[in-house]
Every structure is written in structure tokens, then in C-alpha cells.
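Dropping the structure in here first, questions after.
With one protein chain removed, the remaining protein chains of the complex are shown where they sit.
Chains: A and B, in written order; residue numbering restarts at 1 for each.
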Amino acid sequence: MSTATTHEEATENHEVEHHGLSDKQYIVIALILAALTAIEVSTYYVDFGPFFMPTLLILMVIKFVTVVSYFMHLKFDNKIFSYLFYAGLLLAIAVYCGFLATFKFFLKQG
Amino acid sequence: MAESAIAHDHGVSHGAHASSTGLSNNKMGMWMFLGSECLLFGGLISTYMLYRGRVSSGPQPNNIFDIPFTSVSSFILLMSSLTMVLAVSSAQRKDDRNTNLWLTITALLGATFVGGQVYEFTAFYREGLGFTTSLFGSSFYALTGFHGVHVSVGIIMLMALVGMNRNNRIPGDKAEVVELIGLYWHFVDIIWIIIFTLVYLIPS
Partner (left out) sequence: MTIIERPSTEVAIAGAVPVGVKPSEALGVFKRPAASSSWRDWVVTVDHKKLGIMYGVAAFVFFLIGGVEALLIRLQLIAPDGKVLNADQYNQMFTMHATTMVFLFVMPMAAAFANYFVPLQIGARDVAFPRINAFGFWCFLFGGLFLNSSWFLGGGADGGWFMYAPNSSTLFSPSHGVDFWTLGLQITGIASLTGAINLIVTILNMRAPGMKMMRMPIFTWMVLVTQFLLLFAIPVITVALFLLTFQRSFDATFFDVASGADPLLWQHLFWIFGHPEVYILILPSFGIISEVIPVFSKKPLFGYPVVAMSGAAIGFVGWGVWAHHMFASGLGPVSVTVFSMSTMAIAVPTGVKIVNWIMTMWGGKLTFAVPMLFAIGLVTQFTIGGLSGVTHAVAPSDTQQTDTYYIVAHFHYVLFGGAVFGLFAGFYYWWPKMFGRQLSESIGKWNFWLMVIGMNMTFGPMHILGLQGQPRRMFVWTEARAGEGLFNFGFWNRISSIGSFILSIGILLFIINIFYTHKMKKGALASNDPWDARTLEWMTDSPPKEHNFDVIPQINHLDEFFHRKYEQDSATHSVTQVHSADEVMAELNAHPDEHIHMPSRSYWPILLALSLPVIGYGLIYNRMLMAVGVAMVLLTMFGWAMEPATSPDEDFDPPESGDTHAKELVPHG
């Protein structure tokens, strides 16, 4: 009796589909990441003017999210994993930005 | 050191007792550990950001970084994420031969990265940047050193995995073990994505 109810409970949230992409798609994503890295490195040789910092930061975020979503399967996995990981990430960003702000770190930059 | 303990723990299947969420204990534990690691690296990165301009003696960051060299090693680490994901994919197909092959390549790429870091550290040291030279030196070596230790731990885990896989001594769900170590490996890679931009590419 108790095993039957356990199974019901388990299927309530269970994601059946086997997630992930094909190996070819992984290679495509890796190529995109490589291209983004090339743009990043090019900022060292070419003057991007006022777009320098925003370009680098945006590229960094895109690369980060791409690896997390596709290589780490977070996009296809249960949302609980995303909540657990992004909770830590966002908390870290918030707390440490607050910490640097008390040192007037961002004022010096701007 | 807690990481591999978690990665290697194969949970408990209490007979037919499935989990309340239907998710694997190990994977949930691993994601939580990675969330927690965000605060560890966050602290080290913030310390570096605070101190990077504080050079009482020795070289300045902008004068010492070798961007072409570091770009190559960053690229190598990025590509190791691809080989890792191919290993996971092979493991899910129960293709032992390719799993071992891709895991070995990943470990070799990781080792190349660590080797590059050792070379970089030696070069910096020769140019006068020691661990105790300045606040920049201390915080730079602490941050990148911590990352390097994480990569090295990852390499040890990958090699152990290959060895155990060859002798069929991986207890529990093999594909899941590969996936968990993969998660750790990708995490180390994404941390480097941040470090490469914030530390190397954006000058102080």
C-alpha cells in the first residue's frame, strides 16, 4: 500500500523526457562560444571606445548563461535546480555589489 | 574537499522509497554546492576588485598581463567544457569507450590550462610580482590560485572516474556520476569566464 502511494507522489513532479541536445548541437554551441571569446579578445587589439566595458560585460553574461543553460542542462532540467543555483548566484552578486558599494567602488569607475 | 565527497556519494535508495520531488538527491546536492561556491568565488573576486589598483611596489596589472597567452588558455578551458559534455552524452548512451575517451581529453585540456597557469605564475614571479609584493599580487594569486586548485581537483576526479570506469568500479548510476562531475567541471569553467573578463580584459 505504502509503495503505491510513493509512486504516485514521485510521478507528480517527475520530468520524463530525457533532456539535452545532440552532440552536433553541442559542437555548434561550442563554436558560438569560441566566436564570442574571439570578440572579447579583439577588444584588446581594437578600440571599442565607450562600448568597451558594456561589450565585455554583456559577452561575459552571455557566455556564462549559455554554458549553464546548455552544457549544464539547466534549461532542460527541473526548475528546482535553477532556483538553487541562481539563488546562490544572485545572492552573491547582490551581497558583493553592496559590499563594493560601501567602498564607493562603482563611483570611482564612473 | 567536500565537493568530491558529494560528487561520489551515491545517495540512498531506501528500497522503493522514491524522492518527494522525483529528483536525484545527488544532483540536488551538487547544484546546492555550486550555488554555495558562487559566494566563495564572489568573495575572492570582490577582494581582487577592491585591491587590484593598490600596488605599493612591484608591477601594475596592466603591465604584466599577457592577454594573448591567457586568451589561448581560456579558450582551452572553454573547449574542455565541450569535451566534458560529450563525455556526459556518451555516458548517457552507455558508450563506455567514448566516455573514457572524452573524459581523458577533458582532463588533458584541464591539465594544459593548469600548466599554462603555472607558466604564467612563474613568468609573473620573474617579473617581480610575488604573493607578498603588493595587495594586487596577494589578491590576484589568491583568486586565480583558488581557481587553479578547483581545476586540479576536477582533473583528479576525472582521472579517478576513468580509472574506476575501466575497472567497472563505479557504484550506482554511472551516467549520473559522470554528469555530476561534469557539472562541477562546467562550473569551474564559468568561473573562469568571469575571471577572464573582470581580471584580465578590463584594465584597472
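The working rule: a contact is a pair of C-beta atoms (placed from the backbone, for glycine too) under 8 Å apart; a residue touches a chain by one contact, two chains touch by 3 or more.
Treat the numbers as computed from the prediction; the structure is a model and nothing was measured.
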Exercise for the section: Touching the absent chain in the whole complex: find that residue among A:F52, A:Y86 or A:F99. Expected result: A:F99
Practice task
Check each of B:F33, B:F65 or B:F124 against the chain that is not shown and name the one that touches it.
Solution key: B:F33
Problem - Hidden partner chain, touching residue among B:I76, B:L108 or B:A160 - result: B:A160
Completion exercise
In the full complex, chain A touches the hidden chain through residues 1-2, 5-6, 8-9, 80, 87-88, 91-92, 94-95, 98-99, 101-104
Handout entry: Residue ranges of chain B at the interface with the undisplayed chain
Key = 1-2, 4-6, 8-15, 17, 19-21, 23, 25, 28-29, 32-33, 35-37, 39-40, 43-44, 47, 50-51, 54, 56, 131-132, 134-135, 137-139, 142, 146, 156, 160, 164, 167-169, 171-172
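Basically, only the chains that are shown with their structure count from here on.
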Exercise for the section: Between chain A and chain B, tell me the centre distance in angstrom, where each centre is the average of that chain's C-alpha atoms. Expected result: 15
Fill in the blank from the handout: Within their complex, chain B touches chain A through residues 16-23, 27-28, 31-32, 34-39, 41-43, 45-46, 49-50, 67-68, 71, 74-75, 78-79, 81-82, 84-86, 88-89, 92, 179, 182-183, 186-187, 189-190, 193-194, 196-198, 201-202
Exercise for the section: Can you check the complex and tell me which residues of chain A touch chain B? Expected result: 3, 6-7, 9-15, 18, 20, 23, 26-27, 29-30, 33-34, 37, 40-41, 43-44, 53, 56-57, 59-60, 63-64, 67-68, 70-73, 78, 80-81, 84-89, 91-93, 95-96, 99-100, 103, 105
